[in-house]
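Left out: one protein chain. Kept in place: all the others.
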């Protein structure tokens, strides 16, 4: 993913494992979370417990930063236990506090519980108001704490934590991939529309839950299946059981997982992200053919679609940029004057690859347009004759209520400009956005939520202030 | 570049600027060094002075780590001055101490001097012994301190620092790209064989010296020319002057700069690194043709040669790996057992890109072979039918005395195994190394040092213990 | 206070201020907490809000470590607002987690609330069980979270936060000095027995609440009065009001505040800590007279009592030790072997002050006896003839349930040895402990809790597991 601050942000990734008593869950979660790091870079955490211990205590460590920054050998060793859950987070609300880092660990009437949540509820305010009216206190601003309260209250009258989770899940509306560690159980929940991904894997006798399949591969687990939308899956020492009461016919998988969020080597709900992007590129080639000498992508997010465009158009696919991977988060940004003097941070044009050529440049999205405008300018300074831009998503026009951090309208170029205007603003010779009607084919006809492009939300959205 | 610890290391990169009195040299050096970061990641430093100030003092800051880790806004602001020099370093000797970080700043008979040096001398021991026999003391183990002593001693009898540098340069043997900041002058020196690169650029009225041209582009400077092998170039307020007394006909540019060290967007001695690698890939295609469905490279070091192979062979070029760029230096390495359980750190196979395909996999070198063996195994686990490996350099067989950190013989697979053996060990279906005789054509016939491949050293090498 | 890890620990200190809208509460709280640092060194925090702002949000920063380690200029500046509360904490339970750092900030039915609590409840378990049985979740292990839940639940049915606090306070049993910041009010609560101290001060138009008067002086505030045991004091823009419904006749102030916890320059409930210790020393002189040349105290905790002993006995008071104040928390402890070789960490005998003399050595308590035994050995090695030890507290024999971290019986020398035995073990020539019956006079007859010495608890203690 590109480090550009004007890009779209995903909220979270979740990962859980129930392994044999000889193995440490924390190590696998560490590697699993590292493979989900693209889903959230602001904070992360791991909570574990020992299913064979008598106390049922959950140990947790959370911190601000990347997985390899927050955890070191000593901390991992201190997290003993064979069952656990982890979380990576990107704050969508601008509150980047440690307080909101997950997993949330809490004591309630039946002991302890750890929750890790990916997604966004749409009835948070209503639920929160109902809870505080009956005496609840909140120490974070996360949806997860709302879910925790609901579970704790339902647990008073129910016979099992799964039953309490089922009742809580029936009250929440929105997008969620949820993993809960109760001292002797690992429980996964997916929202009934399947907006957020969640899948199941197996390594030896261990079961694994993960936002994406790439994290299964990373730790050597085999992909078993996606969790069904609405399914509550419970993993215990005895094995797996499922509750399907909340399952429904209507599904709406987030298209943006395929276009942008998910990792190229993941497969979600049966569709390979890599292949979806290849097909997206091919659709662009069909919709917006052009004559050119080279098809290239903005590293790394546009490369797969560029390859798809190249294959479909017959124009050669090749490199056009060097990416400086040493530019880290603490890098000092050039001033406006320095930028005009061409201080280039991460992406550097390969002059000899582009000089005298007509180029198709593919990327996954345009937010403010400044990044792509800079790349086009650099390509032309290096001698490129024409630069035809192809974007593998339609223009963002409508807000997402399900956890995708699409910048506000003011920042979105597409919300106030026509495609022709944008083409001129960014300095491209032609510009083609993916057509909304081409999206379903890129994911083999999977039912989609593409409301941010077409305003068709898969559920009613209550009035939300935030 | 790949983070694999079994890869070849470059020693250093140097960057200097003499800008107008209104501009701060430190900022440009910061961005310049960031663009040379691939040449050294262990320590870095910047020394600056103000040519209009009366004192002629050099301020310096050095530290362990990457440029953006060592410098922050406060430190950059404290480095006031319009003339300066910077350095990035990878220790080739295993001594990773701060003491050895450069630039070296010293007081001598005529005031202060800052030195930044890329390369390795071959008569260091002899020079050092001569110096200590006449009372010199050494506080580092760098060649740069030897050069500094020579300059200081010559300066007693000479009329200018350039003359002292000339006399010092006539005593040292080996490879060097050297930048010296004397309070009112910026001086560049390149070894007579041209083993190490050094070039000149211009931005407005400012002159820039850099190990590679990519750092010129990064700060918006225009490439003027390469420093001639043996040239001593002096930049003052009055402009540029050169001393060519040490220039000679025989040149021997390091081939490994093109194969590996230099950045893809640099041009050294008139040859584009990108094009040299494309031609290298093409030469491999000609020397080792094969039938395949996909040509791919090990990201990022093998990608350009892979594209060259693809273009020459007509086999499509495409992606086969996802590279996790969030895996940093503090990442906890998986245990042997975890590795067997397939914990994969940085490179992840795109299953849908390789399944059922015959693949040509291109990389720039094989050191211990463990990395490529792992990639081949993962490709086959993902369904690749055949994996044909092509390496864009010949096997390393002889030591480098000029600053390239080639691992010792015990670690080098090629030093004790035949190509067939290596092919079997890494699990490839075929293996082809670049032929030594094909190297000159990849760089348009430029005179080369390729002693590490063919044992023909461009100068006598004195007995060296270290 | 001495850094000896075998010493008694206090749990917490609290500080709050309601100042005019032109001043920043955070700065005063910073200096106030620094003056209460002796009450807790493990974590600290500040929560503030702006009473003139419309939102009523509380900003909080908490961290592990000392006040000057956790807060810097940037953090203090970010804590804007004229009303706030701060806390310093030493964990009495061994859980030194950031999660438990205070103030606790929470959202509840009527907005936000920040709580800072000094002391320990004795019916926590019962209250917690009742709360979870009705759906509460707990994210910390602090008593403060229990209090917060009680307030939140009472607030549903009450007309003001003070009323909710009153109802909550009537349910909790134990020791507490509590400061609560509700966006427009600063509220202080003291337990009905007055076990924990809390006082009121004024600086200009600002009101201040603090565990000890020394923190008032530190910020230039004038001491007004102690909060009455059982009083709930509310500070608003309109001024001060009090609720005295929970006040009762029986009081029991913690004697250990005078002997050890409180700072020498504080006055609690009308009694100067300095004078109480002088009188304690005088009582020791009367109870255990001896012939000697010098009276000295263990720096810094025994100095005032030593001066009192000297004044009462007529034996000169003088220095006998140098205290190395550079020995910080990260100091590497000497090994057992090094200790035998006399590696001395903090306190060093002044040989010329003690040689050939008979000495009275005063300290405030003996826990394991190792520290005082070492000092006696060093005094004798330096030539002291006799060392008579006088301890300004009686032996600890009974547990404290109110927040004092008295080590467990196994660690307490006094719990298993007679005074004669202890005298022999520590190598003293005579040993005298303060008599329980002399304690009231040291505090001018103030009603005391001295249960840790005499087993007379001022309230029933429910069965507690932790």
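To keep things simple, chains are lettered A, B and C as they appear, and every chain counts its residues starting from 1.
Please note the rule applied: a contact is a pair of C-beta atoms (placed from the backbone, for glycine too) under 8 Å apart; a residue touches a chain by one contact, two chains touch by 3 or more.
Everything numeric here is computed off the predicted structure, so don't read it as measured data.
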Displayed chains contacting the withheld chain: B, C
Candidates C:349, C:376, C:389 or C:439 - the one touching the absent chain: C:349
Contacting the left-out chain in the complete assembly, out of B:11, B:85 or B:104: B:104
Option touching the unshown chain, where C:15, C:30 or C:288 are the choices: C:30
Residue, one of C:303, C:384 or C:413, that touches the chain absent here: C:303
Residue ranges of subunit C at the interface with the undisplayed chain: 1, 27, 30-31, 34-35, 37-38, 41, 66-69, 71-73, 76, 203, 214, 217-220, 263-265, 267, 272, 274-275, 300, 303-304, 307, 311, 316-319, 322-328, 330-332, 334, 338, 340-344, 348-353
Those residues of subunit B which, in the complete complex, touch the missing chain: 98, 104-109, 132-139, 148-149, 152-153, 155-156
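FYI, only the chains that are shown with their structure count from here on.
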Chain closest to the middle, measuring from C-alpha centroids that were averaged per chain: A
Angle (degrees, nearest 5) of the CA superposition of subunit B onto subunit C: 180
Rounded Å distance, subunit A centre to subunit C centre (Cα mean): 48
Distance from subunit C to subunit B - Cα centre to Cα centre, in angstrom: 61
Length of the line joining the C-alpha centres of subunit A and subunit B, rounded to whole Å: 37
Residue numbers of subunit C (touch at least two other chains): none
